[in-house]
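A single protein chain has been omitted from the complex, and every remaining protein chain is retained in its original position.
Going by the order they are written in, the chains are A, B and C; count residues from 1 in each one.
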Amino acid sequence: MDKKQLPKAKEVLLLVDVINPLNFPGAEDLASPAIEAAKCIRKLKAQLRRQGIPTIYANDNYGVWQSDFKDLIRSCKKSPGPAAKLVTLLPPQRGDLTILKPRHSAFLGTPLDLMLDQMGVKTIILAGFATDSCIQLTAMDGFLRGYQIKVPSDCTAAESAQHKKQSLEHMQRILKCSIKPLSHG
Amino acid sequence: MDKKQLPKAKEVLLLVDVINPLNFPGAEDLASPAIEAAKCIRKLKAQLRRQGIPTIYANDNYGVWQSDFKDLIRSCKKSPGPAAKLVTLLPPQRGDLTILKPRHSAFLGTPLDLMLDQMGVKTIILAGFATDSCIQLTAMDGFLRGYQIKVPSDCTAAESAQHKKQSLEHMQRILKCSIKPLSHG
Amino acid sequence: MDKKQLPKAKEVLLLVDVINPLNFPGAEDLASPAIEAAKCIRKLKAQLRRQGIPTIYANDNYGVWQSDFKDLIRSCKKSPGPAAKLVTLLPPQRGDLTILKPRHSAFLGTPLDLMLDQMGVKTIILAGFATDSCIQLTAMDGFLRGYQIKVPSDCTAAESAQHKKQSLEHMQRILKCSIKPLSHG
Partner (left out) sequence: MDKKQLPKAKEVLLLVDVINPLNFPGAEDLASPAIEAAKCIRKLKAQLRRQGIPTIYANDNYGVWQSDFKDLIRSCKKSPGPAAKLVTLLPPQRGDLTILKPRHSAFLGTPLDLMLDQMGVKTIILAGFATDSCIQLTAMDGFLRGYQIKVPSDCTAAESAQHKKQSLEHMQRILKCSIKPLSHG
């Protein structure tokens, strides 16, 4: 393994399921808050990029066990509606890292923990969808592995505002996450 | 996660590092036995395909943390010499599965264990390169996780014939692998 | 490893942190609902025992990295108040299995997944403390690994009734847990 290509960083931005076909049951309720959150994530990503903080895209492989992230991007771009909007707001840029995750948590069955360890990462800034599902389960796994987690509350979205709120409270109380929104950052 | 696309199978063919730029120190000693082994693997793969046994390609991501297996294939095809020969002998076919591995073992930091569990796999037929490195470390991890492992001795290659022999003996004795060659199969 | 001593079972009762010194901040709020839940767990355990369903105790090692479960039991028995009450209600019995867990989830850094796999377990009946912490994080890990999870709502307790309720709802909605109480079972 060539270790040269992984940058060193204390912090990393982890974008969960932002490249997203939005074709699952309930996705119509997620689409609108997801696009609002994506606009915040776009600002956050630009700001962190200027500080040299790397971005990792962690995406569902959507049942296609063929390890091709570019195919996923192409397919989202072509779709009508909010999936294309998301990929337009948050296109992977030169130097961004990508992993495909087979489960809700970005840690399980992926190289994420090995990557973060090699990079020297201590703090994960976690953003994406949905707050009470893949974000919360990724936060749990990160917390259990000893990472400090930040979930800026305006950079994540769920199908229900109440579930988002309860999920953020759980992450703050049990998983010791900071949930301060970007807009107050 | 859409589970539909993973086939059910008791056995699976796991090809380790057969899509391989062969550009590491020592690769010139591996090239010739690797191509001989690849010819055997080609026969084995065709035979298993007729029996409905799926193939999984597990390849090094070669330091490019960008989850794109097709890029790796394209780059090997263009290379002069043995790397292109390998990919011509063992091209991924429709229905083959692929994973990218960050370490020597195909289990660590990959979805392999989750995939095999979902597929119902009990026996791994392990082939590829190099016998005493990625093959042996993958065999160890499979053995520790309770899989029965077969390493057909003519479907694997190492830089040194003696290291290959000792490694196969270790896998047979300690990891309880069958090492019966395909040609006697 | 001698595999003989692990019983075969489709279901297992997993008791999380029921042997518990109750000496952490907030424990005074947990003590009373924990003892109520322990009375339900006692019934559940007896009932499952008659059906031949094994019990696994998963307990925090409380910073003592010395793999001795009996010491933990002895120390709880001697303590005044609710810790002794808990161990009296739920004493490990002949044939019960025990593991020590270093983190909130009973899966991380323990042999639990290997044990369940060897036993042939598909369904985990999860009980113990606290609902929104070790129970929920264990449920998450079990869900991600493909187990069906039941959390009988009267066999678990938290420091706050509202947090318990929200946590059970999350486990039901996202982690697909059954939360039907024992008393309705």
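Please note the rule applied: contacts are C-beta pairs under 8 Å (C-beta built on N, C-alpha and C of every residue); 3 or more make two chains touch, one makes a residue touch a chain.
Just so you know, these numbers come straight off a predicted model, no measurement behind them.
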Options C:97, C:125 or C:174, residue touching the unrepresented chain: C:97
Option touching the unshown chain, where B:75, B:148 or B:166 are the choices: B:166
Touch criterion as defined above, residue of C:35, C:89 or C:114 at the omitted chain: C:114
Footprint left on chain B by the chain that the document does not show: 103-105, 108, 132-133, 136-137, 140, 144-145, 163, 166-167, 170, 173-174
Residues in chain C touching the chain absent from view: 1-6, 60-71, 97-100, 102-103, 108-115
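To be clear about the criterion, only the chains that are shown with their structure count from here on.
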Interface residue overlap between copies chain A and chain C, same or different (over half shared): same
Centroid spacing, where centroids are CA-atom means, of chain A and chain C in whole angstrom: 31
Between chain C and chain B, distance of the C-alpha-averaged centres to the nearest whole Å: 40
Overlap residues in chain A, where contacts from two or more other chains coincide: 103, 108
